[in-house]
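The structure appears right after this line, and notes come after that.
Note that one protein chain of the assembly has been removed; the remaining protein chains are unaltered in position.
Every chain is named by a letter (A, B and C) in the order it is written, and numbering of its residues begins at 1.
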Amino acid sequence: MTDSAAPSPDPEAAEALADRVRDGDLRFHELEDHADADTATAARRLLVGEQSGASLDAVGDYAFPAEQADPNIENMIGAAQIPMGVVGPVTINVEETSTSNQGAAHSGDDGGALSGEHYLPLATTEGALLASVNRGLSVVDAAGGARARVTKSGMTRAPVFSVADVVEAEALVSWVRDNEPALKEAAEETTSHGELLDVTPYVVGNSVFLRFRYDTKDAMGMNMATIATQAACDVVEGETTASLVALSGNLCTDKKPAAINAVEGRGRSVTADVTIPRKVVEDRLHTTPEAIAEINTRKNLVGSAKAGSLGFNAHVANVVAAMFLATGQDAAQVVEGSNAITTAEVQSGDLYVSVSLASLEVGTVGGGTKLPTQAEGLDIIGVRGSGDPAGANADALAEAIAVGSLAGELSLLAALGSRHLSSAHEELGR
Amino acid sequence: MTDSAAPSPDPEAAEALADRVRDGDLRFHELEDHADADTATAARRLLVGEQSGASLDAVGDYAFPAEQADPNIENMIGAAQIPMGVVGPVTINVEETSTSNQGAAHSGDDGGALSGEHYLPLATTEGALLASVNRGLSVVDAAGGARARVTKSGMTRAPVFSVADVVEAEALVSWVRDNEPALKEAAEETTSHGELLDVTPYVVGNSVFLRFRYDTKDAMGMNMATIATQAACDVVEGETTASLVALSGNLCTDKKPAAINAVEGRGRSVTADVTIPRKVVEDRLHTTPEAIAEINTRKNLVGSAKAGSLGFNAHVANVVAAMFLATGQDAAQVVEGSNAITTAEVQSGDLYVSVSLASLEVGTVGGGTKLPTQAEGLDIIGVRGSGDPAGANADALAEAIAVGSLAGELSLLAALGSRHLSSAHEELGR
Amino acid sequence: MTDSAAPSPDPEAAEALADRVRDGDLRFHELEDHADADTATAARRLLVGEQSGASLDAVGDYAFPAEQADPNIENMIGAAQIPMGVVGPVTINVEETSTSNQGAAHSGDDGGALSGEHYLPLATTEGALLASVNRGLSVVDAAGGARARVTKSGMTRAPVFSVADVVEAEALVSWVRDNEPALKEAAEETTSHGELLDVTPYVVGNSVFLRFRYDTKDAMGMNMATIATQAACDVVEGETTASLVALSGNLCTDKKPAAINAVEGRGRSVTADVTIPRKVVEDRLHTTPEAIAEINTRKNLVGSAKAGSLGFNAHVANVVAAMFLATGQDAAQVVEGSNAITTAEVQSGDLYVSVSLASLEVGTVGGGTKLPTQAEGLDIIGVRGSGDPAGANADALAEAIAVGSLAGELSLLAALGSRHLSSAHEELGR
Partner (left out) sequence: MTDSAAPSPDPEAAEALADRVRDGDLRFHELEDHADADTATAARRLLVGEQSGASLDAVGDYAFPAEQADPNIENMIGAAQIPMGVVGPVTINVEETSTSNQGAAHSGDDGGALSGEHYLPLATTEGALLASVNRGLSVVDAAGGARARVTKSGMTRAPVFSVADVVEAEALVSWVRDNEPALKEAAEETTSHGELLDVTPYVVGNSVFLRFRYDTKDAMGMNMATIATQAACDVVEGETTASLVALSGNLCTDKKPAAINAVEGRGRSVTADVTIPRKVVEDRLHTTPEAIAEINTRKNLVGSAKAGSLGFNAHVANVVAAMFLATGQDAAQVVEGSNAITTAEVQSGDLYVSVSLASLEVGTVGGGTKLPTQAEGLDIIGVRGSGDPAGANADALAEAIAVGSLAGELSLLAALGSRHLSSAHEELGR
């Protein structure tokens, strides 16, 4: 807020540009071709304000050169500003003998990708959320920290082909099984980093869906997967009678709540867990392991079962959304992030809690991660850019989100138990 | 960006405040009690930067007084800035004889809550999204504009109670049916605006879930519903043997993908549709009504069916997420927003396309809607604050989001048909 | 088996009839118009045997006059014989002070529809199933018997209409809400027993689904609901612009696994439960309440959650299928019968177990209930024909099936705990 480096567009240039649109000389979406990006956004604010009566001063008061957002948006008028805060610090994946406290993101046979003490950044407008997660993290920390692991990984894209009938469908399935190397070669020619892991065929009548799964390293990878799959589809169309109907046939599944993701995963499948001594539960959460286990069963398991849900948790989506916004992830992919299962059980009198997110699509390169505030969000966790080895930073980010989710679950379960949800909101909320 | 009214915290004051935390004199989350909100965020940036090594200049360069975000976040360090743009303008709910072009939000027997020409604001980091939606809107506009209607409305909260056994469960169900007026009275005493519409009981063993449904007018209403339901639960506990286990038993269902929302709705159930002349489809989208209908069937219906999905659409979540961020909605509720079904059919040679969002939870008062950039986002559509009659603005916002979603679906279906998804991303994307 | 009253068709008459088919004089499905039903089935066995090479002696050795099956089948050739056995007797809905032991089916404010001691009939080819259920029932009985209650009831049929667009869809929804009495009148004119309980509209684009829910008393009621709904649809089509597309629009939902049934119920929603003293669990099941609760959570709750399931139980479908076959229910409706949730918890050291079946469609009149062996199956429980009051027998049958399911769950959970599933099958199985 102090000394912003953001450029100040010339009001007169903006007005002149807006005039050219009013005169029908330029089109609304072409302004960047005729002025610098900040002037273009200023001109658009004039035009939109005029049409709608809205003042757009706050929207226009963004803190980065508009051209930096060029790959992320079109028809830009400014920025939405979402309050960002931090929770923690929390200890993650540190064995009792460890002396590290600064934290590091790495990947190895013997540990998680993230370790040490970390603050977690959250951007949200949901009052009481950070307070709740923070309370959970402090309890997790008091218990020695959380464990977290990525147990499965792969970005998917599933085109749908049409064939004449089931005879051709069966033939295509056989062909794919016999020709996976050719598909792999074609797909990987389009990418320097990505690897095709496998291709799974599904048949419904004369539609054949091929689900391609890729290792996309530190990128969330949807674009990489899309482009590589297009190349593979060209091979399929060239060598078989199948005709491509859509490069995404909805078995990917991107940005829709789908069982295929909950079952098979997409992006990272990641689990965080913690064992909390009974005394900590009682002293810090003012409830018991038994009460939390019972609430989890009745609400998160039985209640979600009765609701026909794919999300067996309390509010994982809150943490996923807030950490996605703070780190430049795709907000629409919060949908799959909530394919999560929370468990709670009493173990020798202590409380074991876990959260398993089946399909968390995250990246530390590309997309929104390069924007200034989001890049700083990644820096808070220490996972900006490419990891070493490749993929380790995205794994670490997934683990961080899982730990944040774990804390959110723990805190809300405890709050529900203490029947303080409403009053917590009354105090802290909107 | 020009002359920001945002306060500049005193660096020395921030450093002093940070020192008190380092010294153990103050706790990290208590800073607002000892300094103005902007100085507190500055102090936190110092502490977090120190621990993580992150520079937080961009995060700190937000455009509003931090105290304005007080009800929305705790442990604030600044703001995430998400690029915002607009699409449109598009004509909504205007009959052919209408001469209005300025747009208005109103509610009546004979029309939708939103009408006229409107720009739609989207905040996103997903490159190519606005270009895609804009293309869809221009085609919708060329077809005379979109229709949109809210067909069901109600915010829900579903506590879970434990009882001794199914005999008591059945008795509780009977009691609730006989005592709905008492529950309504207790619930409505907590709110000046909200109305309890109905209570539906569900039994699983010795757990009884009561799903309370409210008219929360222009508020998204989850807090209102939570507080009112707590009051009703007190009555239930006072008058029956049931014991409240959790104020939310996951049949609400909030922020999880659940069939109960897809079937029965939550927030607004809203549909937008449009009929596009064949010539417009061919000239503007370079495909045919038949091709779009076929793609929709194979991808959005059959593909989603095979995926075990609750979302029978292409990418509704993209538009819902981007408009939620631009207008101060709860990003975690994008999850339910993607419980949407897209249909496409050929009608007398023309193309009919619809999108039905079952559970779109939106508000134009409260929550994040009061933040400066988000309030301006609402102003762009003309739906900031309370509507007349109450609820009309939130209805209008729901219709606007449905129309944006419709355009996104139309555009992507056409793009898939034209096999340009990859190349569109290559040109415009990341 | 001893002195069968089944008629013996004249072989020569059957041969003559078959000849007329061979000669093209008669069609295969018309035989009942030209001979008694048993001769017709004999002629068909000749023709089918000739075409396929199959001997059909056993199929032809059925134990009832073929004309008795006339409303149940066409192109009859005989009968499939499924082994039938009994489990129990088990005490149901008897308070400790009760002295009844003969059993009765009744309905009242203060109790379940079924009470007393009952054998339960099961027809199956699944070895070890009856032994397993029987073991469970004996434990239930040792615990004082099971409780069971129907908590919701109603047979549904949901036609789908097409309308021009969402404007008309909204108008139709309003019309239905205003005209439910007219729909009720039209529907109930077609039936002497059925009552229309409510009509719920659902909108997807230009499709409007109306879910009609009926009290069909002791009939399973699908035909009654279909015929009544057709009459109501005539009113809708006569008074509005809507056009009926299909009398069933799949929101009923009949014979498909659907969340709408799991959430809202169809037929009977019924729960059975029991509390088993720890000592009984240990002595009779050789395991502990804690072990059973843990298995239930990991398998029936967490496992089913991960599987994207609508059935949160171990093998309820086994008991439902076997009791359906033994009592003349519709075997295809086993599909919805498995929309069941099993819970198990430790209560003060004892074991509480429940099974809640959301959508159990049963009847004691009509359909297959009139066939001789099936009618005897109903007699074993004491629920043949119409109940007093009407509906009480079907309620009682639902409770009996729930209790059988409860015993099956209990037994299998215990067996899994004891790791004897495989060996149990090896001893008793196929």
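Simple rule for what comes next: a contact is a pair of C-beta atoms (placed from the backbone, for glycine too) under 8 Å apart; a residue touches a chain by one contact, two chains touch by 3 or more.
As the structure is a computational prediction, the values presented were derived from the model and not from experiment.
Q: The complex has one chain that is not drawn here; which of the drawn chains does it touch?
A: Per the touch rule above, the missing chain touches A, B, C.
Q: Could you tell which one of A:39, A:226 or A:269 touches the chain left off the display?
A: Checking each option in A:39, A:226 or A:269, the one touching the absent chain turns out to be A:269.
Q: Of A:29, A:45, A:118 or A:147, which sits in contact with the chain we cannot see?
A: A:147
Q: Tell me which of C:20, C:34, C:193 or C:255 is the one touching the absent chain.
A: Spelled out, the listed residue whose C-beta touches the missing chain is C:255.
Q: Considering the whole complex, not just the chains shown, which residues of subunit A touch the missing one?
A: Touching the chain left out of view, subunit A contributes residues 147-149, 151-152, 165-167, 169-170, 173, 202-207, 259-260, 262-264, 269, 271-273, 275, 308, 341, 343, 352, 354-356.
Q: In the complete complex, which positions of subunit B touch the hidden chain?
A: Residues 259, 262-263, 294, 297, 301-302, 304-308, 310, 312, 341, 343, 345 of subunit B touch the chain that is not shown.
Convention: only the chains that are shown with their structure count from here on.
Q: From the C-alpha centre of subunit A to that of subunit C, how far is it in Å?
A: From the centre of subunit A to the centre of subunit C is 44 Å.
Q: Taking each chain's centre as the mean position of its Cα atoms, how many Å separate subunit B from subunit C?
A: 41
Q: So, what's the distance in Å between the C-alpha centres of subunit B and subunit A?
A: One centre to the other, that is 17 Å.
Q: Which parts of subunit C, given as residue numbers and ranges, touch two or more other chains?
A: Those would be 259, 262-263, 308, 341, 343.
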